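With one protein chain removed, the remaining protein chains of the complex are shown where they sit.
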Amino acid sequence: MNAETLERIKEECRKLPAEISYIVGFVRKQSEPREVVAVLKPDEVDKLSFSPLSFNNPARTVMELAKDNKVAVIAKGCDARALKQLEKEEKIERENLYIIGISCPGVIDYRKFRNTVKFRLAEIDSVELIGDEVVVKAGGEEQRIPFSEVIFENCLYCEQPTPKDYDVLIGEPREGKVDFSDIEEFEKLSAEERWSYWMDVFSKCIRCHACRQVCPMCYCNECLVDPSNLAVSPMTPAEEKAAYPRVLGRTVNAADNLIYHIVRVMHHAGRCAGCGECERACPMELPLRKLERKLEKVVYEVFNYSPDEEIPFLSKLDILPEG
Amino acid sequence: MPVGAVLVIGGGIAGIQSALDLAESGFKVYLLEKLPAIGGRMSQLDKTFPTNDCSMCILSPKLNEVGRHENIEIINNAELVGIEGEAGDFKVKIKKKPLYVDPARCTGCGACSEACPVSAIDEYNEGLSYRSAIFLRYPQAVPKVYSIDRDKCIGCGICQNVCVAKAIDYNQKEEEITVNVGSIILTPGGQLADAVKRGEYGYGLYPNVITSIQFERLLSATGPFEGHVARPSDGKEPKKIGIIQCVCSRDEKTNPYCSSVCCTYATKHAIIAKEHIPDAEIHIFVMDLRTFGKGFEEYAKRAEEEYGVKYHRGRVSVVMQKKDGNLLLKYEKNGRSYEEEFDLIVLSVGFEPPEDMKRYAEILGIDLNEYGFVETDTFNPISTSKPGIYVAGVVSEPKDIPESVAQASSAAAKASSIIASERGKLITKKEYPPERDVTGEPPRVGVFVCHCGINIASMVDVERVAEFAKTLDDVVFADHLLFTCSADSQERIKQAIKDHNLNRVVVAACTPRTHEQLFRNTLREAGLNPYLFEFVNIREQCSWVHTDREEATRKAMELVAAGVAKARLLEPLQYIEVDVTKRALVIGGGLAGMVAALELANQGIETYLIEKEPELGGNLRHIYYTIDGRDPQELLESLISEVENHPLIKVYRSARLESIEGFVGNYTSKIVTESGVEDVQHGVIIVATGAKEYKPKEYMYGEHPKVVTQVELEHMLYNGHVPSDVIMIQCVGSRNNERPYCSRICCQTAIKNALKIKELNPDANVMILFRDIRTYGFLEKYYKEASEKGVVFVHYDPNNPPAVRVEEGKLVVEFYDEILDDTIIAEPEYVVLSAATVPNEENEEISKLLKVPLDANGFFLEAHPKLRPVDFATEGIFLAGIAHSPRLIPETISLAYAAVSRALTVLTKDKIIMEASKAEVIRERCDACEMCVKACPVNAIEIVEYETRAGVELKASVNKAVCLGCGVCSATCPKAAIVVKGFTFNQIKEMVDAVNEVDVILAR
Partner (left out) sequence: MEDFEPKIITFACNWCSYAGADLAGTSRLKYPPNVKIIRVMCSGMVNPAWVLRAFRQGADGVVIAGCHPGDCHYTVGNYYAKKRYILLKELLKFVGFDDERFKLLWASASEGKLFAEEMTAFTEKIREMGRQEKLRRKIE
């Protein structure tokens, strides 16, 4: 994830098939060293940027755009996994996509980065990952930070650093791993310790629904556990409004918040791409991936399901042995 | 003028199936049962093979369906007295014996039985427990009416005193009635042989020697020890069980025929016993293991490999009792004697004709065969010797449940054939007042709490519950009734609906499983939509299971609160009506396909018959004689000419099905022939694609010209080429790892051909190398005949199979003879291989086209192996012939008629009316993620385009004609955008809430 990666991306983007009408890639944010997802025309390749701070997931942007257009997308392992999932759920057609896959060594945790970097964010010229070090340059100065100090923790357990499905791949393929040691560690705590941990976590949750907003899998127009987004129009008759499913009220408290997160996570069983957008978006910095990962562990260990399977996990018939 | 009614004699599973098929296709049915309750033998079974389904679970819905069917009249506790008239118009005299209980008043509460001081032997539990003199045969009995056994009754009058419904009537008299019917179906089943006849096994002498049906009751959760397996002498759990097969079957002293079902039921008993007592050791002593039905061979293999059940081939000579009650069993195997000790011995007793068969045959004027069963013909397996009287089930030959059910449907088809013109004339259709539109009205709930005599009231303070109900939101009326199900109560409910302008009704009484339809009907009569009703169960699930009146009352309140909470959200639902195209498509023009097409056409149904070959006939073209000397080619010719000349049948030869779209009642198919493509519309499909003989890779087949299959041999014999020295090898390509199933027909084919050779050349040498000779039912006599005529039978072990090789151009067969304990080398002229019957390759394509499943072996998989043998899970598609599983000509014919009967239940209706509680998509909330589509067990959901203001949008859509209302979709959908009407997300959620909010309500 250095200048060379960016050059390769640009190179590939310059020779895209003619029918591609948009590129969904990363563009550097003004006055900050990180990239955001942007939609570009094929002639705007020069605007592209890419760095270990290109941590966002472009899948949802692609989902909207690829309905009527052919789109090229720059996708890290998790991004590609989200795209694949959306494809399984008939939200995207593969033929509308041109995937420029990135073999991803992991991305930077922006919160850690801001606390570690010595420059003012606006001054930073470039951030590159060279070997094990993040090299930050600003006005001729350079700071080298060991990657392990700022890596997004989620990336340590990445199952799929390299996209499985791509049209072109940049970088040497990397092996993923199945590692639930963090979850196993947590499971060793007593039930009471776990409960107080989560009560502590969820008493902080303000149910702003940011996690739902950014999640590539939470594309539902309405959410069973998000009473704030029921599609009620002024024309909705009272009877119908009463018939709308409502599990939770709007009051915010730890138990309701827990139910919100459990239901949301259950809907992600076998679908979660593992990108960690939920955690990044959470203003309260809650460890939301932990619940998702617990479920991933169950899906993997009990159901032996791989997210690469064609049929969505929740729809799949599993006949488990009794006992 | 024929009469559009049918009398079915015998209310076992066969009679039930016949009755339901006929009633559903427009005929009035009288179902005569000699006992007070229908259900027959199946009601006594714990599990059914080969799936180990709970027997009562699958039977009970059928019992209830019969019980409440408006066109079926159950004449219970009755017997046939006389008959006059002829096919199309019989007058039948029936004697109804008194029940001493008024069925109109009896609510089935059982208070009488509990109070009765008499203790009599319980026949239902085969003498292993006691019942009272006033009793119900079994808890799920239909009709649910108690009766008094006057032989046992001491006339104390206690029951009359405790019966709040005043239903007991000691003065009831025997009564004779006459019914007028067009045809008669005989389904009285059979009785089990009396094991005492085989005195050497000690039944009746040693308490721990029991019969298989007693063991069945022992294993049952509703049995004498509630599923705990205990032996009679000391109640100890048996650790070593011996099961002896062929008790009064295949036995010259008692019954020479094979009872067909015992090998598989013994396997079932062994498996279930192992589940009850995991460390038990179970030995089954067989002569031949005859697990020939669909899935049976695999079942026996599982018993052996997974459960460690031990099968011994040998005949048991004697059983002796030791002092401690244990039993010593002596048996012979390969000429040597062995002895083994057991804790319990189970005798697998066979079937015999029903005890009153002879009398019935005389009354009806029908012929019985040499064994006393009803005589039928190979090509007319359902007809008796008297026109207009048909037969199904064990009474014509021992058989298992699926064969009986298939025959029962067949008999229904035949019985309706002769009175087809009278269809719909004698049935009643109820008229209801127009339905009041309640949309927009706020809920006005009426609650009726039932005393059920004292059944509920003794444990629940019914009046307090009714008072409590009045405090619930939207409840405008609450009452309590002595018997809410009684006729006068229905009038009171209707009156209350009018007086209080109720638009939701809640009844708190017994169980919806028996009484929901009754109250729904009452609502309809009062002009309310039947789905505005909610049932609360405070008897079976409250008063009868609790002991503290205060707590039970409290619970009843909670349940009523939940019921009302749901009722407030109930919506009127419309029964789903689907038009029916009254035409049929039959796929496959072999025996099954032709028989089916012809019967459909004879009943006035236009039928398309498609055959992939240029000519009709299928496998029947290669069968030249039957084992009982009939001419299949004659049958073939007459069928082909009838089919081709029938004005209602259109035959497509060299044809292929390209696509099928639609659902029950409304299919459109594309048929491709050499002359082009044709679209046809039809309401049902019958799959009769057949199967074929396996081309062996074993035993030098294809390498030496004198190694042939049975079909090839038959062709040779037909052409006058009779070999003089033949060795036949059984199970070629069957019962192995690749094809674990038994091909069922090959044992009889081998014997048929062996007998033919002997007939044409009595000096010929014929030897049959076999694993088990499976000449089930009456076929057993041909096995015996073959032995008598000098056909040599030698058993081989699959682990040490015979070898065939060629030495200097000559065939050499080498095999091990267990009795001689020696390896034999023979040089026959011919080696004949009894090759497996294998499914057609096209099955896969057809299964995909129709979206119906195949089993692991590539045959089509029916909806239920027991009770729906010719139905697919998808409504409107049926299965016939050997596409189902290998079978003989009469069995194929009966499956074909069965498929027709089932098809007629659809085709004879103008509209199919379905339960309204189906899945529905709430479009605004759906975003077409397809999770429900892929989870739906019946593929009822698809994604379709909708025009909305925002343009064309994709949404899920439910085909209500296909949907079963299971709700798997609703729990899969992440946004509750698909719900099952009557069980919506909010309805159940409100129930959950209400149960928990009763504290709050009571506090206010």
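Think of it as A and B in the order they're written, each chain with its own count starting at 1.
The rule is simple: a residue touches a chain if its C-beta (ideal position, glycine included) is under 8 Å from a C-beta of that chain, and two chains touch if they have at least 3 such contacts.
Every value quoted in this text rests on a predicted model; they were computed, and no experiment measured them.
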item: Identified contact with the non-displayed chain, of B:56, B:133, B:509 or B:791; value: B:56
item: Absent-chain contact - pick from B:73, B:281, B:375 or B:997; value: B:997
item: Touch criterion as defined above, residue of B:147, B:384, B:410 or B:972 at the omitted chain; value: B:972
item: Contacts of chain B with the absent chain, listed as residue ranges; value: 46, 51-57, 60-61, 110, 139-140, 220-222, 226-227, 511-513, 537, 539-542, 544-548, 551-552, 554-555, 558-559, 562, 873, 917, 935, 937-938, 964-968, 970-972, 976, 980, 983, 985, 988-989, 991-993, 995-997
item: Absent-chain interface as seen on chain A, which is shown; value: 186-187, 189-198, 224-225, 245, 247, 255-256, 258-259, 262-263, 265-266, 269, 291, 294-295, 298, 302-303, 317-320, 322
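Just so we're on the same page, only the chains that are shown with their structure count from here on.
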item: Inter-chain centre distance, chain A versus chain B - centres from mean C-alpha coordinates, in Å; value: 53
item: Residues of chain B that touch chain A when the two form their complex; value: 440, 569, 924-925, 927-935, 943, 954, 972, 974-977, 984-986, 989
item: List of chain A residues in touch with chain B within their complex; value: 89-91, 219-224, 231, 239, 242-247, 267, 311-312, 314-317
